[in-house]
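The complex appears here minus one protein chain, its other protein chains still in place.
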Amino acid sequence: MYSKGLKPLSLATVVTLATAMALVFFYAPLDADQGFVQKIFYVHVPMAIVALCGFVAGGVMAIRHLRSGDPSWDMRAYVAIHLSIILGVGVLVTGSIWAKASWGHWWVWDEPVLVSFLVVFLLYCVYYPLRFSIEDPERQARYASVFAIAAGAFVPLNFVAVRLAEAYTHPRVLSQTGGSLPGDMRLTFLVSLLAMALLFVTLWKLELTAKHASMELKKLRRKLNARVAA
Amino acid sequence: MIRAAKAILRKDLLLELRTKESVPAMTLFTLTVYVLFHFGLDRDSLDGELASGVLWVTLLLAAVIGVTRLFAAEREQGGIDALLLAPVDRTSLFLAKAGALFLFLSAVELVAVPAFALMLLGPDLGGTLPELIAILLLANLGIAAVGALVAALAAETRARELIVPLLLLPMLVPLLIAGAQATEPFLRQQQGPDDLGRWLGLLTLYDVVFVLLSVAVFDYLLED
Partner (left out) sequence: MGGVALKQKLGDQARGKQLGQPLLAQLAQRRLALLEPVQLHPREHFGRLRELDVRVLHDLHAVAPGVAEIEAAASQDLGARVLETTPHRLAIVHDQAEVAILVGPLGAARGEHEKLVAHVDEGHSGHPPAQLELEQPAVEVERLLQVVDLEHHVVDADQPRHKPQHRLPAVAAIELDGLERRYGERVALAGVTVRVEAGQTLAVLGGNGAGKTTLLRVLAGLLRPHGGVARVLDAALPGERWKLPGRVGYLGHEPLLYRELSGRENLRYHAQLHSVDTGRVEELVAAVGMERRADDPVRELSRGMVQRLAAARAVLHDPALLLLDEPRANLDPAAAELLEPLIGRASGRTRVLVSHDVEGALGESDAVLRLKRGRPVGEDEDLYR
């Protein structure tokens, strides 16, 4: 069910990724101040955007789960959030590298996107302990969905709040993330974003397919056992 | 539904009055944290941003205690089953618990804020009291809504005491930002311009979003 369209999707992902990398290395201009390390921007920002969208998408899937009671929606939400958390680690790491390159510190509070991402990341990390501390699978799914919805609503609120706060204390200078990008940077950025998004969806489908298969296996095994026992 | 919420709230307040478990502990905790900050920061008096930050962080940490204890009576004495067996909306339970948390927080602040003024605050509170109260009440509402939701989420889990702070504190960050920024101008030596409208707006937005969300979602919790 989930593997439909997986092949063409994977193909598209590989192609886009390759294109993006080519653009990053050969097409995009070299930054005068920061040099080559600035190119990490093309990884960092798309990752952040895709991760945040993943979190919010997880929340939407969780709503579908609660309303329909269909556990497959919970599985979709779980995988989306799970992948977004992994991407989140990547965001923080690349963000840190970029900060070091740009401002000389491994962490800065000046970037509201990065900061609010940290808070979101810390929150979503609790998803795992919350899930795995509830034994009953149905209840686990339900509580996880409630969390995903609350956290999904939280993401935009948090972003707004942090942005307001930083604007107050650190007046924002037009940084490399916002504002208008020159043409060649913009193209590279957009392609990278597309590649990251495609990568996310492919991985999401892949993981879902694998999980679905193992669940079906479990169901069959349980049926078999019941038949044997009776 | 409101009737049932009132009944549950009354029961919770009665229990708290008898056992005196949550509110005194939370209050004592805030005083202790003030002492810790005194030693940790090595300061006799604070003002402005530092004061605002210390006050709000302390209040949030105290809220964690309150949230962890919110469903304690139900859990320990099997009260949840009684509620599930009664023809009562889950939303009534949410209203009652959020209401209780709101009242507990307000009670704690009645002592904690003057104590803060006495122990750590440099400038006088004086005429800024009405604004402070407005900020605190709005914030309490948000903490109550999110706190009740988190308490219910963590109620049946094994690792409750760990999950509550990890879940609650990040979710309260926007509220912390709004509260601290709103309060800061009132705790400065010379009263400067404040941007109260903006921060109250953020607080209200936060409250509205999370009250609505919690009410919508609470039905799915606490049942099997």
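In order of appearance the chains are A and B, and numbering begins at 1 in each one.
One rule holds in what follows: a residue touches a chain if its C-beta (ideal position, glycine included) is under 8 Å from a C-beta of that chain, and two chains touch if they have at least 3 such contacts.
Fair warning: this is a prediction, and the values are worked out from it, not measured in the lab.
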**OP:** Could you tell which one of A:D136, A:D184 or A:E216 touches the chain left off the display?
**Re:** A:D136
Original post:
Which listed residue, B:V57, B:L83 or B:A159, touches the chain dropped from view?
Top reply: B:L83
**OP:** Since one chain isn't shown, list which residues of chain A touch it in the complete complex.
**Re:** 67, 135-138, 218, 222, 226, 230
Original post:
Contacts of chain B with the missing chain: which residues?
Top reply: 3-4, 7-8, 10-11, 14-15, 18-19, 73, 77-79, 81-90, 216, 219, 223-224
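By our rule, only the chains that are shown with their structure count from here on.
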Original post:
Taking each chain's centre as its mean C-alpha position, how far apart are chain A and chain B in Å?
Top reply: 31
Subject >> chain A residues within the chain B interface of the complex >> reply: 66, 119-120, 122-123, 125-126, 129-130, 133-134, 136, 138-139, 142-143, 145-147, 149-151, 153-154, 157-158, 160-162, 164-165, 168
Original post:
Which bits of chain B are touching chain A when the two form their complex?
Top reply: 146, 149, 153-154, 156-159, 162-163, 166-167, 170-171, 173-174, 177-178, 181, 195, 198, 202, 205-206, 209-210, 213-214, 217, 220-221, 224
